[in-house]
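A single protein chain has been omitted from the complex, and every remaining protein chain is retained in its original position.
Naming follows writing order (A, B and C), and every chain is counted from residue 1.
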Amino acid sequence: MFYRAAGQFKTSYRADQALFPVRQDAMLLGFILILAWVVFPLTASEFAFQTLLIPILIYSLAALGLNILTGYAGQLSLGTAAFMGVGAYACYKMVTLMPWMSPVVAILLSGVFSAGIGVVFGIPSLRIKGFYLAIATLAAQFFLVWLFEKWAWLYNYNASGAIQVPNLQSFGVYVSGPQATSMVQYYVVLAVVTLLTWVCINLTRGTTGRIWKATRDMDFAAELIGINLMKSKLGAFAVSSYIVGVAGALFVFMWRGAAEPNLFDVPLSFRILFIAIIGGLGSILGNYLGAILIVGLPVILGVLPEVLGMQTDSALAEHLNTMIVGALIIFFLIVEPHGLAQLWRLIREKLVIWPFPH
Amino acid sequence: MLDATEGHTTADGRKIGPVVMEMKNITLRFGGVVAIENISFDIREGEIRAIIGPNGAGKSSMLNVVSGFYTPQEGEVWFRGQPRPPMKPYQVARQGIARTFQNIALFEGMTVLDNVMTGRLTHMKAGLFSQALWKGRAEAEETANREIAERVIDFLEIQAIRKTPVSRLPYGLKKRVELARALAAEPKLLLLDEPMAGMNVEEKEDMSRFILDVNDEFGTTIALIEHDMGVVMDLSDRVVVMDYGKKIGDGTPDEVRNNQEVIDAYLGVQH
Amino acid sequence: MNYTARLAAAAMAATFAASAGAQELNLPNLSYRTGPFASTGTPVMNGQADYFTMLNARDGGIGGVKVNAYECETGYNTEKGVECYEKTKGDAIVTQPWSTGITLQVLPKTNVDKIPILAPGYGFSAMADGEVFQWAFNMPASYWDGASMILKALGGEDMGGLKGKKIAFLHLDHPFGKEPLPYLEKKAADVGFELLPIPVGLKEMQNQSAQWLQIRRERPDFVIMWGWGAMNTGALTEAVKTKYPMDQFVGIWWSGHSDDLQVVGQDGKGYRAISFNAPVEDAPVWADIQKYVIEPGKTESDEEQRGEVFYQRGLVMSMMLAEGIRAAQEEYGTGNISPEQLRWGLENIELTAERLDELGMTGMVPPFSTSCGDHTGHSGGWMLQWDGAKFVKASDHLQENRDEIAPLEVEKAEEYAAANAPWPTQDCN
Partner (left out) sequence: MLHDIFIAPFADMIAAPDFLMQVLWEGLVSGILYALIALGFVLIYRSSRIFNFAQGIMVVFAALTLVGLHAMGVPAWISVVLTLAVMFGLAVAIERVVLRPLVGQPDIILFMATIGITLFLIGFGEIIFGGENKVMITEELGIPTGSWTLEPFGGLLILEQKDVTAVAVAAMLVVGLLVFLNRTQMGRAIRALGDDSQAALSVGISLRTIWVLVWFIAGIIALVTGIAWGARAGVSFALEVIAYKALPVLMLGGLESIAGAIIGGLMIGVLEKLFEIYWGQPLLGGNTETWFAFVLALIVLLFRPQGLFGERIIERV
């Protein structure tokens, strides 16, 4: 009833190509945007900002970047965290070498560096495929983390080997560092995420998106219909790594405040891969759903016993949490291997014909 | 070179032009196995040219050489009067050569419409920035090419399934969608690798009609591989016959039908 | 009432309970009883918890106010640590981050949130400078203190015995392991020994054969280890295998865990570790723990741990916090102190020999005191030695070379403050 698409006719191809051919989708998105831009920031507690809102957005963005590469262009990568690291270190070097630079500009530029490194490590994709490529991306993962550790210039020869985000202002407001408030940081993250999501939607629904999907679905056929596989794959690596790099810069500058090299190690890569897969490969929406589940669930599981007034041992809760996340991953893969986005698509299909299913 | 520049008109009134593609002494080997041995033939503009032969004769390999998917060890491919330098398959496609595949090679994760739109890729030039913003050239191109794609969809009568994911389609329709994708490219030369493999009689008739219509209405040059002799003889203007990587016959369907070597090959007579 | 409603009611109750919990001293501990470092973390955390349980049972808390010492599990994971910090900071009067990585991350936040960090024996050595690091405390001794004590134990009072020697510094390739490097490098130049830093990657902790091949090739006169968790066992087994003389192998206090040494047993005899606490099996405090905590079954620890270095270290850590609370309560005349007041308390700990005696902890930690400008206290420590079955005190009280560490602390603290400007500081004079 709410999702009736009947009566909404398109009179031009242009209208049919609009972002939301069904009016209700646009309304739903508007509602979510109001929630994200107005309601959440006004009502969220510090705890909610720091453990739910900001990390969910950043993880979604990282997963979006990975999804471009893996979900759209079909190149499995296990090195996401390392490219996040490249973004974070690039951002750190930029703001410390050029303190006049606005941190927001630095964050957006930092993706350029990760894109460059991404293309270099994407070159093997021209020759190897599938799991072999996935393992090859681990070479980037391990090598880059090692480099973050050994190349003291990257962390300004800091004795601890870690980077510490300085207090930086943009338009007279502290945007990064401990002086920045969570609300400001949230808005910066939200703005960047909104912008990049919109860009990704445009890219994936147009020519580039079709080139990537063709490469993913059947690479030789793609080449035989005129797609330059090298450009397609390396382009996907570049765009993906750009987004991942920006996510990495946000991760450290807008959220964590400090970073050690091993922060960008394999577990983070896997975490982002989980989000992308549980959310749904080849879907933009899925990244958000996946991040809400993977980031939000442990927080809720952690708070739940307390809310229920149960006295639990925090270590036991943590072990149970690990077990539950593991079991949930298997559960979701069995129930809906195409992820939460597909689940939503099915629900939506039902809603469109509700209450008159044939 | 015999009538390389002139053309003629067929009995049913179609115009056959000069030679567009010529294979000269092609030899292709995989390791020690010779897939194609010293084969030459030509394709004229506007004609339907068939390549036939028993299994393992090297027909698909020949098509792959034309597409640039395989690079022959010896011989040259001449296209539009010039020898073609070694090219990547996508460069060949951009010269206006489109094809379909023996085992359907559609993009299963995309809708029919998107699959057909991929056929238009060689005609789309918008930059990444314009695409990212969905403004200017990107948006205009999208609409213009959509119209062309829709015309192909109309022509092949697959309007009803345009937003269906390809993976949900039955075999026969998939073959048709694949043809649509190739046609959307508006190719100068269309290569069809067993377009009727695995089809029942009605589907074969439909497909034959489409092939003839394509040739007729757009004047597209077509080279096709087919197993079914009957279909080939009805459709094509000229036929190349291959066996064990060698050319054993070339000519009009009638000439080929009466060629003793061809008959032997098909009946399995020992030489 | 259906289930959802009940759940909501419970949630409400929990929220109120949290805000009404003002009658308790909330002392969260960002613990880790999981992950690769759990082996070394667990006994310390048992000790920490048991001490407060004992105070609650014996004295009804501190200054009449009940202590609510609870744990938030981090698994040594920085991300989880920050989550725990954010979750607990609302009503906490202190934060105990428990990993150098989490400390680094939480350190600047405490300036804004105005909550003292207590990082006993870990974190930044420069946190000793109370003028710069108003909110951070790392008593009773810092890593640089530890390094200094080790060098003195090896090279004599003036470290002269180290001249011309070669010292391998086997460390976790992590902020924790790199901490003492500035000091060691400085001393190498001053004294004239060769320093050979050998990093052990987090992933290589259990497979250190390459590092020990390097040690075999370089033949250092001493090996100093900054290890933690599974790295200690890895190093000790390799040392035994390489037949490296155990009496030339010395670790920091986190590398002196009995369980780690069990793996090599008798072969590890002679191995030493510096420590700011020493095991005293029959300390009077143990009787109280036994009576109020272990017998009623309010603990995860057991009788076996009584003489164990790490468990006792946990007791000492909680005792220091309790002393800070006590000092603040007396100063401000209230039982229910705020984080700011606790900060003052931690700056004014007076742990004299008499006080230790009252606490029943004589010999477990050297006497020390903190001040506005000195957030470490610099208690000094003892060498402990593995006798094949347990650690025993093997030296007199050692004291670091204050005069060479202090300027380094000031220098690094200023560097940190400059890099994190605007950084609020206090004036202690």
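A few points about this structure:
Rule of thumb we're sticking to: contacts are C-beta pairs under 8 Å (C-beta built on N, C-alpha and C of every residue); 3 or more make two chains touch, one makes a residue touch a chain.
On a predicted model such as this, the values are computed, not experimentally measured, just so you know.
If you put the hidden chain back, the residue from A:Met183, A:Ile201, A:Ile329 or A:Val352 that touches it is A:Ile329.
Within the full complex, the residue among A:Ile56, A:Ala136 or A:Leu268 touching the omitted chain is A:Ala136. The chain omitted from view is touched by exactly one of C:Thr242, C:Ser338 or C:Thr425, namely C:Thr242.
For subunit A, the residues touching the absent chain in the complete assembly are 70, 76, 123-124, 127-128, 130-132, 135-136, 138-139, 142-143, 145-146, 149-150, 220-221, 224, 266, 270, 273-274, 277, 281, 315-316, 319-330, 333-334, 337. Where subunit C meets the missing chain, the touching residues are 33-36, 38-39, 42, 173, 198-201, 203-211, 213-214, 216-217, 229-230, 233-234, 237, 241-243, 259-260, 262-263.
Note that only the chains that are shown with their structure count from here on.
Because contacts link the chains only in sequence, without closing, their graph is best described as a line.
Distance from subunit C peaks, on a Cα-centroid basis, for B.
The central chain of the assembly on a C-alpha centroid basis is A. Note: centroid distance subunit A to subunit B, computed from Cα atoms, is 42 Å. If you average the CA atoms of subunit A and of subunit C, the two centres end up 37 Å from each other.
Rounded to a whole number, the gap between the C-alpha centres of subunit B and subunit C is 75 angstrom. The touching residues of subunit B, when paired with subunit A in their complex, are 67, 69, 88-90, 92-94, 98-99, 101, 105-110, 114, 117-119, 121-122, 124, 126, 128, 131-134, 138-139, 141-143, 146-147, 150, 181-182, 185. Residues of subunit C touching subunit A in their complex: 7, 10-11, 13-14, 31, 33-34, 70-73, 75, 78-79, 82-83, 86-87, 89-90, 100-101, 104-105, 108-109, 111-112, 124, 173-175, 178-179, 181-182, 199, 201-203, 300, 412, 416, 419-422.
Against subunit C, in their complex, subunit A makes its touches with residues 46-47, 50-51, 146, 149, 156, 158-162, 164, 166-167, 177-179, 256-258, 260, 262-263, 265, 299, 302-303, 306-309, 313-315, 317-319, 322.
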